[in-house]
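Excluded from the complex is one protein chain; the other protein chains are retained at their positions.
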Amino acid sequence: LRNGMAEVIYCEGKTAPQISKIIQKQLKAGCDILATRLAREAYLKLKKNLPSKASYNPEGRVLTIYKSTRPKPVGQILVVTAGTSDIPVAEEAIATAELLGSKVDKLVDVGVAGIHRLLDKVDRLREARVIVVVAGMDGALPSVVGGLVSCPVIGVPTSVGYGASFGGVAALLTMLNSCSTGVGAVNIDNGFGAGCLAHRINVMGAPSTT
Amino acid sequence: LRNGMAEVIYCEGKTAPQISKIIQKQLKAGCDILATRLAREAYLKLKKNLPSKASYNPEGRVLTIYKSTRPKPVGQILVVTAGTSDIPVAEEAIATAELLGSKVDKLVDVGVAGIHRLLDKVDRLREARVIVVVAGMDGALPSVVGGLVSCPVIGVPTSVGYGASFGGVAALLTMLNSCSTGVGAVNIDNGFGAGCLAHRINVMGAPSTT
Amino acid sequence: LRNGMAEVIYCEGKTAPQISKIIQKQLKAGCDILATRLAREAYLKLKKNLPSKASYNPEGRVLTIYKSTRPKPVGQILVVTAGTSDIPVAEEAIATAELLGSKVDKLVDVGVAGIHRLLDKVDRLREARVIVVVAGMDGALPSVVGGLVSCPVIGVPTSVGYGASFGGVAALLTMLNSCSTGVGAVNIDNGFGAGCLAHRINVMGAPSTT
Amino acid sequence: LRNGMAEVIYCEGKTAPQISKIIQKQLKAGCDILATRLAREAYLKLKKNLPSKASYNPEGRVLTIYKSTRPKPVGQILVVTAGTSDIPVAEEAIATAELLGSKVDKLVDVGVAGIHRLLDKVDRLREARVIVVVAGMDGALPSVVGGLVSCPVIGVPTSVGYGASFGGVAALLTMLNSCSTGVGAVNIDNGFGAGCLAHRINVMGAPSTT
Amino acid sequence: LRNGMAEVIYCEGKTAPQISKIIQKQLKAGCDILATRLAREAYLKLKKNLPSKASYNPEGRVLTIYKSTRPKPVGQILVVTAGTSDIPVAEEAIATAELLGSKVDKLVDVGVAGIHRLLDKVDRLREARVIVVVAGMDGALPSVVGGLVSCPVIGVPTSVGYGASFGGVAALLTMLNSCSTGVGAVNIDNGFGAGCLAHRINVMGAPSTT
Amino acid sequence: LRNGMAEVIYCEGKTAPQISKIIQKQLKAGCDILATRLAREAYLKLKKNLPSKASYNPEGRVLTIYKSTRPKPVGQILVVTAGTSDIPVAEEAIATAELLGSKVDKLVDVGVAGIHRLLDKVDRLREARVIVVVAGMDGALPSVVGGLVSCPVIGVPTSVGYGASFGGVAALLTMLNSCSTGVGAVNIDNGFGAGCLAHRINVMGAPSTT
Amino acid sequence: LRNGMAEVIYCEGKTAPQISKIIQKQLKAGCDILATRLAREAYLKLKKNLPSKASYNPEGRVLTIYKSTRPKPVGQILVVTAGTSDIPVAEEAIATAELLGSKVDKLVDVGVAGIHRLLDKVDRLREARVIVVVAGMDGALPSVVGGLVSCPVIGVPTSVGYGASFGGVAALLTMLNSCSTGVGAVNIDNGFGAGCLAHRINVMGAPSTT
Partner (left out) sequence: LRNGMAEVIYCEGKTAPQISKIIQKQLKAGCDILATRLAREAYLKLKKNLPSKASYNPEGRVLTIYKSTRPKPVGQILVVTAGTSDIPVAEEAIATAELLGSKVDKLVDVGVAGIHRLLDKVDRLREARVIVVVAGMDGALPSVVGGLVSCPVIGVPTSVGYGASFGGVAALLTMLNSCSTGVGAVNIDNGFGAGCLAHRINVMGAPSTT
């Protein structure tokens, strides 16, 4: 990551003291902090040593610490989920994109089994500059969204499901084989990666004609 | 298969003379004939020895020979496809169900990338007793259909696609993980199996209350 | 789900308080309740706040709460298992179909290793309007059942087994490749989905002739 | 291979001249010949240089050349197939076991979709010392056979099928997960290996008590 | 696709007459034409009936027919390949994006085995608004590119390779697991999909601050 | 299982009380008992209610209870392991075959990385009527053993290993692709199945010549 | 292993007492000790019975006990990691090669997402006789390293990652499909195997010209 921000801290497989040490070091360096995959238990251990402006999102398992003055968020990313079980991954994407400076909105539980929940929100879909669609099980939502809008769509498969969902592989394959144009995919449960990519797209200026 | 019908002839890997021999034997036994996976070239070799009422569908690669009098087709099966490339598998399902005695209707190229093509046909979807949904690539259509109707839905994944479609596996997994209720699946490209199952459902009488 | 029933609650990955909150909301809305994948421990935490007519099936891990008057169950679904270890999945299917209004019977431990156990029950197989066959390991039972009856058969592979059963994939593939006609499949361990599909089939009225 | 027999010739990927050269060398060494996976076209090219007692089985794609005097075949192997498409693999097994000196009988097209075809033959099943069961698609037959007999059963999965049969993997997994005891498996389409293993079992003398 | 353009014609599995018919219909409707996966042989059959401004790219297997006046191409897409064998997929992406109205540049054979070939071109990488990186075998190039730029990167795995490349799966997985941020992926060999997505990104106007 | 023996009890996923109940019932019926996959903790809970002649093998996790008089064990099965980590699966095979009435010998830690350990024991290999070879990781041992003996060989892949051993799949594939003749395979970690199959082979009488 | 060293102890799945017993036996035999995959908890139980020169590396989970006099380490192995999470596997490789007598250096966290971290160290890369490159996620680092040096490169994929990293399979495939020459691979997380192979290479004397 660029511009006065250190590397994002991936907490999976790190102990609370290890995480704490990295955070203190980054704070000293004057960086904004984003720690992903931070379990509630680990957060509770860290808490007492964190600055007051630290904010933990237990669903998304992300910790953010913003420096005092933040630029105004720009553009418009929309993060959509198919089910309520997909929300944690969506929260990771949102926290990431916001930390990087994007304005982010969300729309949850509008999966294709009840297509009218989505169709009722077409206006909000069309206001976005880029849409992140988070879906597990059949992973069908990005295909439908891709057909309803003309902006770029990023599919994030989740590991929600069981049996032949193979930990999110079914949803991933659905997205890679999307019959809609304009859909790209990131790794299973990779809200962080989707947030980064969406931000790179969202902050783009206008194209010149040659 | 039951009731005055011999086994359906699966022509894959059989030579034209082998197929011809089986057909003649079944005709002698007074059976209706259904031969699936019959390539055009093989059909052309068989043709001269077939009775005049023989009918070949080159898209579905199915040959049917009906005995002179047929009972009136019953009920209402609807066969739906996502793309035009899925039509051959749909034709196999239709020929199978019709031979078994079902009334069958079809609706093609209404995939989820342009969801309004499907929504415009909701009335026809709701007239069916059972719907067969044929889809390759992302295989997302049965999930949407399942949410729009209350009758049983049979998903048939097709091998249409490339790369990470893995010869239809992506579509199959999508259907097995459908977030809609009331959806079952058969093997990839198995129009025949879908036709049989849809027929078994379509001919059901009314339930009694205990 | 339709007709005065809220969404079925999928409890996997939800905490007891989260589940409790959803149940209370649905009860207030006057809905019947079906909660699947509800672990015994979670149930025990919920118990004190549940109405007296709540009923928990620990084998099937399903909780049902029926409103006072229920219509008479209709039709006849038969749920069959290959082994005793497949019973939990069968119970999920039974609870689901019953909640939706179907009459359901069961037949357990009639796997193909001792084929006479099944052949002794052919009469009961033939009384059903639709049969749900639950099997793990080799998943061979639906193929045999499909050859003995003329009604639709829904195969439910289970994750019972080890090694090359790959968590139910072996059984799933067996069912998708069934050499019997009239067999469809749902996801591994998906008793819920099988119950929904069987109910959709079971409640069908009689077909008209065109 | 032992006892006056050279290595069996695996013809896949070898040219007719290469095969011819190996055969002539083995004939000179006074060996019986078994060549497997020999395509009809390659055989036709070899034919004119073969001794008159050479015998080619086009279904099994095996060529055998027996020395003038052969010992009487011993014991009793039964080779069973689920469908007619499985016969080529069965023929490879039969040719192999016979060349090695075993007596072999066969029973074809008794798959589980019509279980009574098999049950009608239980007597023949019980006469065998070892049974080779050849089956593609769902691969369910060895499980049923294993439950009907007390002799060893060798399952041979075949690549017959399409889609989620994955070239015989579905049938292989079924056999490895057989819910019957006394069933072992060999590689997909490996009639040769099944014939060798069945022969090793079939020629065993009586056990001593310690 | 939107704005006076009919559906892109996917020629895989369609005969020359079928393709010809679709083209004539779209020309009559006044649309620009893009036909992908059009084999040279099929093109030669179509050729005589095509308007003079038709242009066929044999490497990319794409046919384009532009209406007389075209708007000036906008923005800047860069398409990069790891090897020379990846060029056909790159050409499909280029043709697609250009037809849609984007300005596209290319850079080929700069794979990671000779990293200085890429580093010498960092300036061109940084001029692009969005980069499409096409790579087979190890698929490592998008990870390196993603670390060198701050614009969005779209990885296109190709089926170039053998053995454990599994027809492009190895490269696909590399891209999904990219240790660089800002990388999304499309299906194996899906130059068309990458071209569409890159175009959607490339034409974006400037973001507003809220 | 036949002849005065009830079904073997597969304890995986059953509670101690459930197992206890089944054992008491089988004892009352006068059966020998074999319980597999019985964890030490579960055994300790059962212990006080078991008859004194009960015997538990903690490595193999099998419990056996023999009726007072046992026939003399017959024949000669040899169970061989590649490493010391494969011993638990070997013990399951041994307990199974012994309970069924076979005489069983064992030879451990003779894997192919130090081939002379095996070659030193060729005499013992050649005394067996049937050999069970238990191996994880590369699963190469059955191929070597198959080439050294002329009796049937049953390969049992184990889940010993990590990474690309895929829980025993690597060893299983090695055995299915054995370049030695006379090798069959059972499921991963399936000592029980190997014991049953080896017993069926081991008890065979002498073949007749026709 | 050769030259006064007993077998390396693979501690996975062994209890502390079992490990202790093997260590005491090897110490008595006068061997150097290397125990891999030794969890911290198990080490703490062993500790009091270990000789004072025992040394435990908690990151690499390896225990080494060196005999009093050690020969001078020879040659130059360089162990490189892509990320900090790959360090445990690197430590296993280092401990193994050092125990065997090699001189080993390390370079960590130089993954391809920030390629200049690696390019800054090209001199150190070129000083090595053999390089072990440890990388998870996209596993792209060995391809880049292989292009920068002319010595042999051993890739060690790690299970670091989630989703479509499939426990290290993605990184493994990347390495097997490396577009650089001179790269070989070992199993996922197999620092031990890489250390052994690197040592075998590192100790080689000079080649003769024939």
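First chain written, first letter: the chains are A, B, C, D, E, F and G, and each begins at residue 1.
Here is the rule we use: a contact is a pair of C-beta atoms (placed from the backbone, for glycine too) under 8 Å apart; a residue touches a chain by one contact, two chains touch by 3 or more.
Everything numeric in this text was worked out from a predicted model, so none of it was measured.
Among G:33, G:63, G:118 or G:197, the one in contact with the hidden chain is G:197.
Of the listed positions D:60, D:168 or D:182, the one in contact with the omitted chain in the full complex is D:168. In the complete complex, the hidden chain is touched by one of D:16, D:78, D:144 or D:188, namely D:188.
Contacts to the hidden chain, counted on chain D, fall at residues 10, 12-13, 157, 159, 167-169, 172, 187-190. By the touch definition given at the top, chain F reaches the unshown chain through residues 82-83, 111-115, 119, 137-140, 143-144, 146-148, 161, 163-166, 169-171, 173-181.
Contact residues of chain G toward the unshown chain are 1-2, 72-76, 103, 129, 150-152, 154, 172, 176-178, 181-187, 192-193, 196-197, 200-210.
Here, only the chains that are shown with their structure count from here on.
Annotation: 57 Å between the Cα-based centres of chain E and chain F. For this pair, chain A with chain E, the centres built from the Cα atoms lie 27 Å apart.
With touch defined as above, residues shared between interfaces to two or more other chains in chain C number as follows: 163-165, 169, 172, 176-178, 181, 187.
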